[in-house]
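With one protein chain removed, the remaining protein chains of the complex are shown where they sit.
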Amino acid sequence: MNQTLPNFPLSILYPEMILTISACVLIFLARAFARAHKHTLSSIAFFSVIAAMGCAGSLWNFPRWENLIEFFLIDRYAIFFKLVLLVICALTILISKRFLSDTDTERGEYYGLILLATIGMMIMVSGADLITIYLGLETMAIASYILAAYFRSDERSSEAGLKYFLLGAFNSGIILYGMALLYGATGTFNLAEMHRIVSGLSGPAELRLLYFSLILLVAGFGFKIAAVPFHMWAPDVYEGAPTPVAAFLSAGSKTASLAVLIRVFTVAFGLFTELWQLWIAYISGLTMLFGNIAALRQTNVKRMLAYSSIAHVGYMLLGLASGIEMGSSAVLMYAFVYLFANIGLFASLILLTRNGVPKESTADFSGLSRRHPLIAFAVTIFLLSLTGIPPTAGFIGKFYLFMAAVKSGYIKLAVVGVLASVISLFYYMRIVMAMYMEKPADTDAAALQPSTSLGYAFSIMVFVILAVGIYPGPLLDLARESLSSIKILS
Amino acid sequence: MVALIPLLPALGAAVNGLFGRRYIKENAHWVAVGACGLSFLAAVFTFTSFLREPQSYEVRMFEWIAVDPLRIELAFLVDPLSMLMAMVVTGVGFLIHIYSIGYMHGDGGYHRYFAYLNLFMTAMLLLVLANNYLLMFLGWEGVGLCSYLLIGFWFHKDSAANAAKKAFLVNRIGDAGFILALFLIYGQCKSLVFHDVMSQAHAFSTGLATAIGILLFVGAMGKSAQIPLYVWLPDAMEGPTSVSALIHAATMVTAGVYMVARNSAIYALAPAALNFMASVGAITALFAASIALVQRDIKKVLAYSTVSQLGYMFLSCGVGAYVSGMFHLMTHAFFKGLLFLGSGSVIHALGGEQDMQHMGGLRKHMPITAATFTIATLAIAGIPPLAGFWSKDEILAETFKNGHKLLWGIGALTALMTSFYMFRLLFLTFYGKSRVHHDKEHHLHESPRTITIPLSILAFLSIFGGVLPGFPPERGWIHGFLSPAISSVHHAKEILHGAAEHGAHALSLLDLTLMAVSIGAALMGLAAAWYFYLIRPALPGQWASRLKSIHTLLFNKYWVDEIYLSVFVRPLLKLCNRLWDFDLQGIDGIVNGASRVAVKSAEESGRFDLKFIDGVINDIGKLFDKWHDILRRWQTGFVQNYALVMVIGVLVLATSMFFIPYHF
Amino acid sequence: MITFLSFIFTLVGLTTAILVVTSKVPMNAALFLVVTLFTVAANYVLLGAEFLAAVQVIVYAGAIMVLIIFVIQLVGFQPSKDGSVQKQTPIAIVAAGLLFVQIAFYTVRSLTQLNGIQKPVQAAVDHTASFSQTLFTKYLLPFETASILLLVAIVGTVLLAQHKGIRE
Amino acid sequence: MNLDTITLIFGTGLFFIGITGVLIRRNAIVVLMCIELILNGVNLTFITFSHIHGNLAGQVAAIFVIVVAAAEAAVGLAIVIAVFRRHPSINIDEFNVLKW
Partner (left out) sequence: MTHIFGTPILTLLCFLPLIGTLAIVIFTRKDEEKKIKNIALWFSVAAFLISLLILPRFRTDTAEMQFVERAEWIPAIGAEYLLGIDGISILLILLTTLLTVIAVLSSSTAITDRLKEYYGSLLLLETGMLGVFMALDFVLFYVFWEVMLVPMYFLIGIWGGPNRLYAAIKFFLYTLFGSVLMLLGILALYFLNADPAFGSGEHTFNMITLFNVQLPFHFQCWIFAAFFIGFAIKVPVFPFHTWLPDAHVEAPTAGSVILAGVLLKMGTYGFIRVCLPMLPQASEFFAPFVAVLAMIGIVYGALVAMAQTDIKKLVAYSSVSHLGFVMLGLFAMNSQGITGGVLQMINHGISTGALFLLVGIIYERRHTRKIQEFGGLAHVMPVYAALFAVTLFSSIGLPGLNGFVGEFLILLGAFQKELWYAAVAVSGIVLGAGYMLWLYQRVMFGTVTHPENKMLKDCSRREVLYMAPLIILMLWIGIYPKPYLRLIESSVMGTIQSLKRPSAGPDLMAMASQTPPETAALI
């Protein structure tokens, strides 16, 4: 019974390998580069991500490799999310350059950890069996604990790190136990085999076991994407963590966890679909309402963004709850659309911090349109996209989501979602109001000049949001195609 | 040619209105008078050509509103009724235009006055010449607009502005009734052209005809100042006297009578409406005459006399004598116009003084005005040879003959009162001892020729205007001329028995006695006024003190204005304010979430939030605010609370297994 | 015989686990934890996973516990004023207990069906060899991920626990 | 009562004792230890099911769990030390600067 080494072309692992190499270079050789030139660190990281993106792109129509199915999936679904995650990583690097140099804490390890976290996510996303998924999950998690606690001397950052660690570890315990029960019931870790075995099972006891593992996995992944009963950590951690890390967490770890959640639930728990869709529906309703109402009168923008990202997870779960083919493709598209606006807002917070003093209250935005009209315009586009006002991509995302909800009959949920997005208008528009309709506080009247990298980040994000908003055709097809590839497995 | 009649004054109004202020300024009157004169000539020409071959025809201009079944065109109808009215309107109008040159000389808004006057002529002619109800309604409201503009001409006077607004609003109430009648008519016969409506009139049910009749009469009440809606006419004296002459004597107020005459076919089917109209007319006549007895302001007396005379006209229409109503309308236009213009020249001479207490003995200073005024007073009182006698006598005769004995009595009594207050006015202003202020005494002079010429022409018309058309009572020229246009049931009856005793056209005994009674009433009024005001001037003062209560009641116009104010206007304004508060607190309140909640947590309320949050949060409602606070409080900050919530979440999911019926 | 042995180990393990949770002084908690780890390792042996038992003993008991004890010494111990237990203890115990009862009951019941599956014959070959065989062939990729994971942990620990440095 | 049921109960027991420990204890390091307990409980369940199903997948999973546990412990302790350096005591309920 000597299994042979699984032979597969190395090209499928190129994206991960490139990132690992550059992460190691950054971490261990950082000392040498730091003095040479202050841009090298971030540029190494950025260009390696671009290279990884190129390789991942090339794998788009990779033929299905038979015996590789067991561990590492290279289907359209995984590639789509890998690209999304790499985009997130690139944007995070761009915006953190300014932030780190501003608070003069720029070190190689930071970029290394960001890359390692991205690797973890990519493995997690394309994992075919529970072990790989779990290990990818843990890599991402541990890297984020460290990043959250990055500012050792700042009390809020270390408290955030501690909180995130304790709850994260606790949650990984829960996920593991879920997986253990699942393994107990089916005897294998591979999702495809699991599907086959589960549909074969009949005994009430096994189903009961599966039922409990389903509960525990819902809880575990619920924690990761900060859905309502398990969301408590998100506001504190996002407020405490350094801003680019908060951006990375709110976009990266959420998207990756969501991708895994969809894959595991649609493939492994195919039999229980109506059951977990019902739960997801309730959770999404609660999340949407909680996220929006809690954010109503927040003065600290980071905390408000935390609540708003919770709300957006609610919208995505709405899509997931309303059916597999249309609903989930809506979720894919919404995930892509949501990340740009979210990271954009965090980037605008970074722009406001000057000489290390973090400015996070809505009052700091007052009069921004006079000081810097372009940035004010960009922030308005982000806010409009988050609210879901037409010219922006956010609208297309929400429209497609509500379409899926109405199609699958979740009318009441759609109405809740629609009302929630009206409530969200209020606190998003408060920032726009502060920017355009308030006189600038005279203290920081000097016009701020964003660093070049931040400028690039802003322009990319605005361009994508408007382009997708006006002509969403190609993105919709991309989402549909990538979702259909999951079908082949189950 | 017919189209020219309304078109010319319209052009005059446009020219004066647009270029008046900068270019024409002083000689605006050439444009206005010229336009009105030409229009008069056009009217005369069409009248004479109509007399030659009396065949009524329509002239179509263009299609105004056309929505599938409804087709309304701008078209004019030429028939005896409209021709008579056109002649009266353009004739009297032209005279008043000339009069205005002298009267309004030197006034700031000279061009504006003439522009409005021409606009009024256009609107009145549209009303008169219209061939369908909607065009008539256009003229109807246009005339209301011009009366608003002209009454409020001296708008710096608050009283004038209020009077103008009152006039327009009361007219609007009348017009509301009119337009509802329009809808009823359209609902029934799918067209608003007179010709079609009259031809289908026989098909109306009596109930429908009565409803239309009463609603049309409501419109007429608003326009011709009958009992409930007459309050605006006395206040309309705020405008220039020439305006009062033209609008509130000769033309606008008579529009109601013309409209009733035009709809005689409908009214024929609604005897109830006719009786209602007759009684309202009679009561208004008596009511107004009684008030006029004690008024001191010369123009107020004339205003109430107009209301009273209009009451006469509606009384005659009410009893079916449309022709005599129209005849009285014509004669009334002449002598009432003359009276107003005469009083205008008196006021002009006395530098704006209108109170009769400060007049008297003006005969010496203003011989022509005095003479013409005396002729007009004789005419209105109903002294035989003059115009007033023929038309009023005919009305009283017709009322008696058609069996309305009580109304005839009221009419006779009113005739007595009319002659009394008219001669009172005459003697107080022109005869007797002069009570004019000494400083005004010395520059009392006769008015310029532009004023006296129209006065004398009108005086001539007052004398011969009654005799020529109406000599043999009920069978005069005017009856022959108008009868084809008035198709009424009574009329048909007349032709029947008229043909029988066609030969003996001598006056029957009954006619003679009725004539004697009306002449007697007029002379008695004259004698009483002579005795009261010339022989024993102190007597009126004693009677007034003895009959204190009646005098004050009459003098304060039965407090009608005050009643209206307290019953309608004030409560309406109070309602408005309460509705507005309801709007602010009520609906907004519900949406805002009850009262304006102060922001609870102090450290949250930065400058920005308090001002802003306080307002907008109320919009989303206090509900979300309350929920927000609860949910926010859940984030206690303790890690282990979060972990506990997670475990409880899992527990809830696990126990939900028992509730959800799943096939385990 | 084996079941009796595992029964004893389970008893000992559970009691020491409870003691870990309830002991006031962290040092005692650490020592009780070591004992629990040993009983678990013993059970591994009984279940036929000798290699794992060894790994458990060496890595867990050896490395991790030593690290924890070292940190306890470093941090020292100040008993907080209102006892070592949170206010929410009763609710926590009830919730965890309920969940435990449910899951334990159903997992044990499901065991009866599972046993029905006929087990592949247990080859007498050395367990460690076959284990390492599968680990390095079939599960190669997870192994590589684990290495990345450890890399992250090392870098992170160094970064955070450094004394001087980033921003004082 | 055969071997598997006993070990299974032992594993589940350890898991839930660990959970209660995390919820209850005030001292950060004790919480860390409880997390180790949870992971041990999971490991035991893995091994039991691997023994029942007779394939080695469970054991491989167990070894990876141990790796993860080690990594977590290291990072956890590093964070605790970083927190301790700024704040004298390591009782968790004294850390609630970030709230509402």
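Here the chain labels run A, B, C and D in written order, and each chain numbers its own residues starting at 1.
Just so it is clear, a residue touches a chain if its C-beta (ideal position, glycine included) is under 8 Å from a C-beta of that chain, and two chains touch if they have at least 3 such contacts.
Being a predicted model, the structure only gives us computed values, none of them experimental.
Student: Under the definition given at the start, what are the shown partners of the omitted chain?
Tutor: Every shown chain touched by the left-out chain: A, B.
Student: Based on the whole complex, identify which of B:Gly106, B:Gly187 or B:Gly352 touches the chain you can't see.
Tutor: B:Gly187
Student: Can you work out which residue in A:Ala160, A:Ala414, A:Ile431 or A:Leu483 touches the chain that's missing from view?
Tutor: A:Ala414
Student: Among B:Phe76, B:Phe137 or B:Phe400, which residue is in contact with the omitted chain in the full complex?
Tutor: The single option touching the absent chain is B:Phe137.
Student: With the missing chain put back, which residues of chain A would touch it? List them for me.
Tutor: Within chain A, the residues that touch the unshown chain are 369, 373, 384, 389-391, 395, 399-400, 402-403, 406-407, 411, 414-415, 418-419, 421-422, 425-426, 429, 433, 436-437, 471-473, 476-477, 480.
Student: By the contact criterion defined above, which parts of chain B meet the unshown chain? Give residue numbers in ascending order.
Tutor: 21, 62-70, 134, 137-138, 140-142, 145, 148, 152, 155-156, 158, 160-162, 164-165, 168-169, 172-173, 176, 179-180, 183, 186-187, 572-573, 575-577, 579-580, 583, 587-588, 591, 612, 615-616, 619-620
Throughout what follows, only the chains that are shown with their structure count from here on.
Student: More C-beta contacts across A-B or across B-C?
Tutor: Between B-C and A-B, contacts are more numerous in A-B.
Student: Please indicate which chain is farthest from chain B, where distance is taken between mean Cα coordinates of the chains.
Tutor: The chain farthest from chain B, judged by C-alpha centres, is C.
Student: Between chain A and chain D, what is the separation of their C-alpha centroids in Å?
Tutor: 26
Student: Which integer distance in Å separates the CA centroid of chain A from that of chain C?
Tutor: 31
Student: Of all residues in chain B, which are in touch with two or more distinct other chains?
Tutor: Where chain B meets two or more other chains at a single residue, that happens at 632, 635, 637-641, 643-644, 647-648, 650, 654.
Student: So which stretches of chain D touch two or more other chains?
Tutor: In chain D, the residues touching two or more other chains are 15, 18-19, 22-24, 32, 48, 50, 52-53, 55, 60, 64, 68, 71-72, 75, 78-80, 82, 92-93, 95, 97-99.
Student: Once you've mapped the touching chain pairs, tell me: line, ring, star, complete or other?
Tutor: complete
Student: What residues of chain D sit close enough to touch chain B in their complex?
Tutor: Residues of chain D touching chain B: 19, 22-24, 92-93, 95-100.
Student: Which chain C residues qualify as touching chain D in the complex?
Tutor: Per the stated touch rule, the residues are 2-3, 6-7, 9-10, 13-14, 17-18, 20-21, 26, 29-30, 33, 36-37, 40, 43-44, 46-49, 51-52, 55-56, 59-60, 63-64, 67-68, 71-72, 74-75, 77-78, 80, 83-86, 88-89, 92-93, 96-97, 99-100, 103-104, 107-108, 111, 114-115, 117, 119-120, 122, 130-131, 134-135, 139, 142, 146, 149-150, 152-154, 156-157, 159-161.
Student: Can you tell me which positions in chain A touch chain D when the two form their complex?
Tutor: 130-131, 134-135, 138, 142, 145-146, 149, 152-153, 155-156, 158-163, 165-166, 169-170, 172-173, 176-177, 179-181, 183-184, 187-189, 235-237, 239-240
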